[in-house]
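One chain of protein is taken out of this complex; the other chains stay put.
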């Protein structure tokens, strides 16, 4: 079977990483086209890849008969139209989070895809492919520690991304924890509250960093999340789930343990999400490629989080942004479309 | 110098442990009297100790010229009168938490002691003597990780105590975290909120277990506390403090690490607070005994948390009990007496 | 560029894993032929792979113009002739350890390849691709902990392989530690001694399990290795290197940490080498494939341990087998051919 021809739209940090992974690590696929609003960036990524075109207009790539599938790593604002174009042309699409920037537009996409009768959209919540999260989910499913009652989540970055606003902590970081909560607890988040402690002296003026988010689920479970994007230390993502008969924690970044400085022992932390979740990114891509190649027989061109998952996370983030302004708990309007449940 | 003669009032689990420690592990002191509402219990504890009397009325022991200092491990409701009696007779007293059951009566004690011009009251917040908490406080004081911004606290017991109510999680467990917060952050807690997630299926009917407490301090720092007294697993107390330039965690109960069951590794947890905080209990007692022996020259018969600390923790607990009923954040009325600051 | 066509000779546990990895995880290569002394096993592995032939005689596959590169996962006794055949036909070959079963035949291969003026042979010491070993090697190279003085290695399996003999502990397990020692210390092992403690009651009759191996290097460094293949527990591989100014350890298998059984905490161990070194196996294959595709321009069809590395490890194992019989330290004859240094 010939390799799947993938268009990668948007080749910033994340998109360039996808291109590299497909080219050098993934079986059964190649990058056939890239597009970026910066022609230089597109060229830099594409020029070494045999048979990879640079396309000015991302919609041309989506429509092209020489493209089998699409990865959207464009800015979130561009996703809505691009995903709809993928649906127009029946192209499988791996859309980086967020699916769209607002819950309503995300819901529109969910409903449209449901009407097509085939599943084309996968959302890039890569943690569902991380070995540690998979182990944790399996443990919960096994019933060994009973029903999950609580979760404590930590999400820390060394430095905030460029142009990070207080809302970015929600749309870039908290969004993952919203999806992880749904993945682990198997139910919807119904209320979210953002608590704003005194900001770190190291935070840029006006940036509310850290933030604490509180989730409550349908059946009354409690999840708290620390988001702190400017610790100066490293990338730390940890989750502890507390069940009726025990608890479990993932994310202790242990590899090399050394002593050396007088009186101390320790090790290194992963600097960014790319090192921490490298295994997850690779597995996400490989399984997506494999699913697409089987898609014509299964009617499902995805193997991972769906558009409905993308919508649910977007709905949590919309409510969280409202709570960021008011400081009050905000209820999340339950999805009206049955495909979301 | 002859041994300090101590009366231990109340010899349940905690009081009996104090008696044993003084008799078998502490230098410079002996148990000269015990009292308990159960004569059998008093007899069981006292009969093997040379020169130890059983006293029916605890106030007789407090008044006795043959008693140099008093330990109160009676029920919390009895503390107010007994502490006042100790002040009446100028007897140094180590009072188990809570100092009193309500903030107002605790404040009365603070003001009365302040009027005496000597310090006689120490409150049994033993965690301040635990090596790990001491290390954590030193780290914060050193400035290595900057100002503390957040803390995440875990307080788990294997099984709830007898007659535990939803309020007991606050007065028996959360009270320690209130004191630890003040010890580490060096400021007062100004708001507390109790969140009530779905109770564990293993909790007795009507017991709200687990509970989540949120503290906010004067300068806007955030502390969250999980209190879960019926995990079925063991005694787990952990604290992570997040500062501007780093974080630090204590309470990982590592000793023996073993593999054995196919495919697994692990270790043992301490079953109760007595094993976990044994070193702290011993140091608390020894330092208290040493301070009393020096007291006549220093005017300070304590080496540890003061009546003001006991009042502050009581004020947090009063507010937390109110929040347990309403679910809303409750402000803590600032202490009116200068001795509390 | 079309995919590299690989013949996998020998499709037992290891060979079948290579086939699966190439087919489902590796970019730029496909399995074009398999061969096995068991036709059923060859069929089971090959029948689902598009364009994969079953070849009766492995030498036909090596000679075929439709094969670009060869993986040898045949029994060690078969390697010598098969590697020579690969050299005859100038086929890049990834040879599972051991390169050959005796040092002398391994040296013959090294000399022959050296004479060809191109590098065609890579030996499957996959640990050199493991992230933890790479971190450890980097730390040593950085000089942060000074010159390495000692290493303590642990190599444990849950159960011995089928037909395992006392020599198998050397040729299957210790061989990896010999290579790791050379990789980390950057010098040759000059003496080896096998110590035979009382065998485990769980070992099959006649199997010397565990064994302790002692290595001494050219400059007098000391390495000790525990090999214990029947622990009943899991796959545990750990290495601690002690340098002049500090030490470093890898192999603490931490992922999910849970509490659950009353009084205990712990986690899971990887059951076998396939789970523990999955990332290393994938990277080994992908980098080998990439190197072969660039080989015509570089003259080097390998990216990893060479035939000389295979010879050096074989020399250590030959001496270790002699020590297993005598109990005495055995010197390792230094390689006569300059290509080995």
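Brief remarks follow.
As written, the chains take the letters A, B and C, and residue 1 is the first residue of each chain.
In this section, a contact is a pair of C-beta atoms (placed from the backbone, for glycine too) under 8 Å apart; a residue touches a chain by one contact, two chains touch by 3 or more.
These figures come from a predicted structure and were not determined experimentally.
Contact with the chain not shown here comes from a single listed residue; of B:104, B:135 or B:326, that residue is B:135.
Of B:268, B:284 or B:323, it is B:268 that touches the chain left out of the display. Within the set A:198, A:259, A:279 or A:322, the residue that contacts the chain not displayed is A:259. Of the listed residues B:106, B:145, B:194 or B:291, the one in contact with the hidden chain in the full complex is B:145.
Residues of subunit A that touch the chain left out of the display are 158, 231-234, 236, 253, 259-269, 271. In the full complex, subunit B touches the hidden chain at residues 1, 22-27, 50, 131-132, 135-136, 139, 144-145, 245-250, 252, 254-261, 268, 279, 286, 290.
Panel shows subunit C; residues 146-147, 149-150, 152, 154, 195, 197-198, 200-202, 210, 212, 214, 216, 219-222, 224, 226, 228, 231-233, 242, 244-247 of it touch the chain omitted from the view.
Note that in this section only the chains that are shown with their structure count from here on.
Ranking every chain by how far its Cα centroid lies from the centroid of subunit A, the top place goes to B. Centre-to-centre spacing of subunit A and subunit B amounts to 44 Å, using the average Cα coordinate of each chain. With centres defined as mean CA coordinates, subunit C is found 57 Å away from subunit B. In subunit C, the positions touching at least two other chains are 259-261, 268.
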